[in-house]
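Take this structure, written in structure tokens, and hold onto it; I'll ask about it next.
All protein chains but one are shown in place.
And now, subunit A:
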Amino acid sequence: MENQRGSISTWQLIAILISSMIGVGILTLPRTATTQMQEMGWLGPLIGGLIAVIPLMSIIYLSKQYPGLTFVEYAPLIFGGKRHQTWGKILHFPWILAYLLFQFLNTGMVARGFGEVIVTTVLLDTPLEVIVLTLFMIVLYLCMHEFEVLVRVNELLFPIMFVPILIIPYVTINSASWYNLLPLHIDSWKGTAETAIGTFTMYTGFELMMIYFGLAMPGARIALATWGGLSFTVVSYVLTVAAGIVVFGYEELQHLIWPTLEMVKTAQRTGWFLERMESAFLTIWMASVFTTFGNMYYTMIYATRLWLKKGIRFQRIAALVFIIPLFYVSLGPQNIVEFFAYAQKLTYFSYLPTVLFPTLLAVIQLFRARGAHAVADDKKGGT
């Protein structure tokens, strides 16, 4: 187990980061971003991305302070310091639990969102359970292996993610009405803040880097991977929202349940070789959902394994066991309206493990580093 550590390259880190962030949300993003900000909706993901900058900075800082360690290992060290290791273990416990719980719930919601799209648009008579279960099966298979496999899957599927992001602006050009993007106005700062806070959920997935930075190669350029990945995601989100506004206008977007998919459906007369582009889009998009979903679930299981200092055997059994409650979580919302409400609540919860947790750790670490400037005790590795 230990010898596999330190094997993720910079490029693989970028792939994991982007694949974890871009997922189900992109299909609803043009609507959620414009509900309050109207024509200025594209600003939402931009500000939402800025929110993610703070925790990401913290994560980079922490990973540089504790190279080769994942957060389950360095969190007790930071909370307790060298002297009060028992306190550290007690204090970090609720945070890690919140982190794992968030990954668990978010995985459930991602699976449900994916299932809902498929059921409402393509396979109308297929039971939701079947689609969700199929997804679970692949992830379960993934969890049977060491993290190297996950990393390679991400790397492999990563180029596919570029396709829809490049296609969307291309196909929208034909039916674009640029006036829809004007006027540039912000009517309510409250609405802007709410949109930004809401769209931040699109960036969750970056907190997985608290694990993968710890497994990165010693020379991997963590900062480059982070900012490169974040900028790419921000740009693709902003483009998607802008394309949605340009094609439909913000009023019409409020009517559409999966606006991005609808956008792909509208773009047909571009001399494209496919009659029905949405099927192709859904196939590609499935890869991006799978990576989000797989990364989250895998990381949850893997973090638990590291936390409890167990081996691969534990990981396999845990993956199998946790699938069962996960199935119930993803089928928990009784209808589509309830699903969106659950997802909304989860967004608010997400701030605890994804923003507050790394920031808090970084602040404590900052004080510790300053306090014990002479003694370089923070370089201690392993547990």
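Assume a residue touches a chain if its C-beta (ideal position, glycine included) is under 8 Å from a C-beta of that chain, and two chains touch if they have at least 3 such contacts; residues count from 1.
Following the convention adopted for this analysis, contacts and distances are computed from a predicted model.
For the chain that does not appear here, its UniProt entry gives the protein name "Spore germination protein YndF", which is one of "ATP synthase subunit a", "Spermidine/putrescine import ATP-binding protein PotA", "Chemotaxis protein CheW" or "Spore germination protein YndF". The chain not shown here is touched by just one of A:265, A:310 or A:368, and that residue is A:265.
Looking at A:10, A:35 or A:134, the residue that reaches the missing chain in the full complex is A:134.
Screening A:80, A:169, A:228 or A:249 for touch with the missing chain picks out A:249. Looking at A:120, A:188, A:231 or A:344, the residue that reaches the missing chain in the full complex is A:120. Mapped onto subunit A, the footprint of the missing chain covers residues 120-127, 130, 134, 137, 141, 175, 177, 179-180, 182-183, 185, 247-249, 251-252, 254-255, 262, 265-266, 268-269.
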